[in-house]
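This report concerns only the one structure given below.
Every protein chain of the complex appears in place save one, which is left out.
Chains: A and B, in written order; residue numbering restarts at 1 for each.
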Amino acid sequence: MERPRHQGMAKNTYMRWRLPLVCLLWEAAMIVLFGVFVHFGTEADAHWEEEKREMNLTSDIENDFYFRYPSFQDVHVMIFVGFGFLMTFLKRYGFGAVGFNFLLAAFGIQWALLMQGWFHSFKNGKILIGVENLINADFCVGSVCIAFGAILGKTSPIQLLVMTLFQVTLFSVNEYILLNLLHVKDAGGSMTIHTFGAYFGLTVTRVLYRPNLEQSKDKQGSMYHSDLFAMIGTLYLWMYWPSFNSAISDHGDAQHRSAINTYCSLAACVLTTMAFSSMLQKKGKLDMVHIQNATLAGGVAVGTSAEMMLTPYGALIVGSISGIVSTVGYVYFTPFLESRLHIQDTCGIHNLHAMPGLIGGIVGAITAAAATEDVYGKEGFIKAFDFTGAYQTRTPSIQGGFQAAGIVVSLLMAFAGGAIVGGILKLPIWGDAAAENCFEDDVYWEV
Amino acid sequence: MERPRHQGMAKNTYMRWRLPLVCLLWEAAMIVLFGVFVHFGTEADAHWEEEKREMNLTSDIENDFYFRYPSFQDVHVMIFVGFGFLMTFLKRYGFGAVGFNFLLAAFGIQWALLMQGWFHSFKNGKILIGVENLINADFCVGSVCIAFGAILGKTSPIQLLVMTLFQVTLFSVNEYILLNLLHVKDAGGSMTIHTFGAYFGLTVTRVLYRPNLEQSKDKQGSMYHSDLFAMIGTLYLWMYWPSFNSAISDHGDAQHRSAINTYCSLAACVLTTMAFSSMLQKKGKLDMVHIQNATLAGGVAVGTSAEMMLTPYGALIVGSISGIVSTVGYVYFTPFLESRLHIQDTCGIHNLHAMPGLIGGIVGAITAAAATEDVYGKEGFIKAFDFTGAYQTRTPSIQGGFQAAGIVVSLLMAFAGGAIVGGILKLPIWGDAAAENCFEDDVYWEV
Partner (left out) sequence: MERPRHQGMAKNTYMRWRLPLVCLLWEAAMIVLFGVFVHFGTEADAHWEEEKREMNLTSDIENDFYFRYPSFQDVHVMIFVGFGFLMTFLKRYGFGAVGFNFLLAAFGIQWALLMQGWFHSFKNGKILIGVENLINADFCVGSVCIAFGAILGKTSPIQLLVMTLFQVTLFSVNEYILLNLLHVKDAGGSMTIHTFGAYFGLTVTRVLYRPNLEQSKDKQGSMYHSDLFAMIGTLYLWMYWPSFNSAISDHGDAQHRSAINTYCSLAACVLTTMAFSSMLQKKGKLDMVHIQNATLAGGVAVGTSAEMMLTPYGALIVGSISGIVSTVGYVYFTPFLESRLHIQDTCGIHNLHAMPGLIGGIVGAITAAAATEDVYGKEGFIKAFDFTGAYQTRTPSIQGGFQAAGIVVSLLMAFAGGAIVGGILKLPIWGDAAAENCFEDDVYWEV
């Protein structure tokens, strides 16, 4: 006799007390911590008029708000609409994709403001925040959205919140090691966001391996309109990626250059993705999975180098290669990872973020190592790599070495962190669904 | 015998002559009035070169365009995509939601440019417009979009245009009383936009009460994909709300601060909404209605105070509370309003705009009353509350009192105006549909 589907749930997915408890307690904690620590930075504080005089600024337009707010909003759209809708491709998991992404990101940005604030904006016992902090918080959460892609459809909202808590913490530590201790450049986050986020997520999904997941195989596919919803996510990520990679670069030429490099890389990536999507399919037809995802690899792969003098020409090469690698990944690596390594990667983040993230880190290391005063100009050279203070004797090749070290550190943090957090998420108390109920909105949503 | 549905319409919904007549006559009126009154402001006029010299500006970047245009575009998206798609949740009223919102807003912004222009930008017989006027026109229309939410699915496009005409007029009067006569601060419009707009709309829908509306109950629900379309609206409202609340604040720190406060409030609001959505449902499942709407209450509730020194900590508290109030409203108040008070509120604007708007007004009054020179700095204090000229002797507590008065005035204007306009809309000449044909696109659209 066939059991009615939802009575058939072996696991307790009842959220009524657990989810509210976690949400409310954690929000209360945020309020307390914000109360103790978070203040407006000088450019957002009402004392700005005095500050302006002291800093000899003649116009309000010098406020960092006007340099970065438009980019911030683009990044904000990428996190909430971009990642949220990209994951709506599953035919019966649209609410979970958009809704849980919304939940984890809304919590994550608060916690990230604190964590990153302690590391980077801490003065006299206070975290001073401004628009750059908002961008960085969104960036940090971006790495959680990436990891979410690997476990999409298989986890409860509580698991996602728990993962967010830990991942934001680890992200901030890793970021601190890279940016402050190794003095690495990574404005678009190839290493800190993509490599770390993706390998973290892949490790988590490996730990949470579900041997019987084929029971919900019928729900793992897309349908016509869910693929169109997903394209909304894809396009917003694709269009706004130049803002992502330039959002926290230095004012002036660096922001300008980052946007151009990213624009070029992404354009090239679309062509190689289309080429390989058609080539790797017997009938030569295009596969929406590739178009939705691999077209974005070009943005990931210039995340470190975009603000450097990569040149549009270099960006086209990087974008072209990453589109190919990513598409090949979807066709060959994803099935391999699942069958041999037991890594069930719902959205294929290995192809969109992990491999292109590694490429991005390596390209960044090479571009840094190849930098010369001739290409950057004397001042530009120092400014681009911040070779001042303790770092004024660093040479490009040494910088390249440290950049490479940043990749390794990010990988180690991701594997170790993912293993621990995966172990925590495996505890049978978080309310995840049984294998046969994965990828199904009505477990957690009124449908 | 069952009557075929559309022959069964008791009412005449034939729009062929009425709708074109209204649209064309009113547009002609706009052209005449614009011709007589509207000129470019100095920053948009070709005389700007001379103006720059006179004002001793050294760079084109000092043009207000560069301070406000990015925020303007975000607000523009909120009005047309945000409100438009938020209301597509109904399974058979997507065209009406997006299309009528488009129509009323397109008319409303023209009329608002005139009405607000006469009150605020009138010089030597001319209304001088610039980007700030565009933002304010969008804001004004936002209050109409809110009211539209209450009567969604039950009104003809002509009724909506008539309502827009009157509501924009009343909005402008109310705004003038608040901003100019009471000298109240309300940059994000908790009072002028949300409180006024929502109670206006609720009063209108009360006057238009339809006792037989349960005849179209089957069409009042959502379906899977209409809920995803609605989430597009939700997310764009949520993401761009920091721009909304900061769009017309003073240059510099005030815009910066407004964005940060709103960002924080909205983040907190998502968590408490999720918590209460799960908690208030027996099975503990999340309800898309709450996620689509109550998550936005945090933006409404800091509309007055965001540009003040609310602090991120204060913003989290306000956001948390408003998410709770709004979700509780959807579960308990909406059914009560309908059954006891005969207020049929299609989108639940009472929960998303009315109550959070009141909270916003109150929080603004308290924050103003609590202001000190210590917190704002001497100059910042005067600048933040514009305590100059006739108002240089105002104290924070008096300001708080005037802020509170602003709430009362907005409420009175909304009730009185809504009652009158509701009465006008009740006239049997506007072509609204019978109860059994509500929430149905094919009354007014080729489907």
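One rule holds in what follows: a residue touches a chain if its C-beta (ideal position, glycine included) is under 8 Å from a C-beta of that chain, and two chains touch if they have at least 3 such contacts.
Just so it is clear, the structure is predicted and the values come from calculations on it, not from any experiment.
**Student:** Among A:28, A:173, A:239 or A:447, choose the residue that contacts the chain missing from this document, as touch is defined above.
**Tutor:** Residue touching the absent chain, from the options given: A:239.
**Student:** When the complex is taken as a whole, what residues of chain A touch the one chain not shown?
**Tutor:** Touching the chain left out of view, chain A contributes residues 61-62, 66-67, 70-71, 74, 224-225, 227-228, 231-232, 235-236, 238-240, 242-243, 251-257, 259-260, 263-264, 266-272, 274-276, 278-279, 281-288, 291, 295, 309, 311-313, 316-317, 320, 375-377, 379-381, 383-384.
**Student:** I need the residue numbers on chain B that touch the omitted chain, in ascending order.
**Tutor:** Residue positions of chain B that touch the missing chain: 14-17, 19-21, 23-24, 26-27, 30-31, 34-35, 38-40, 43-50, 52, 59-61, 63-66, 69-70, 73, 76-77, 80-81, 84-85, 88, 94-95, 98-99, 102-103, 106-107, 109-110, 113, 129-131, 134, 157, 225, 229, 232, 442, 444-447.
The rule we apply is simple: only the chains that are shown with their structure count from here on.
**Student:** Compute the rotation angle for the C-alpha superposition of chain A onto chain B, expressed as a multiple of 5 degrees.
**Tutor:** 120
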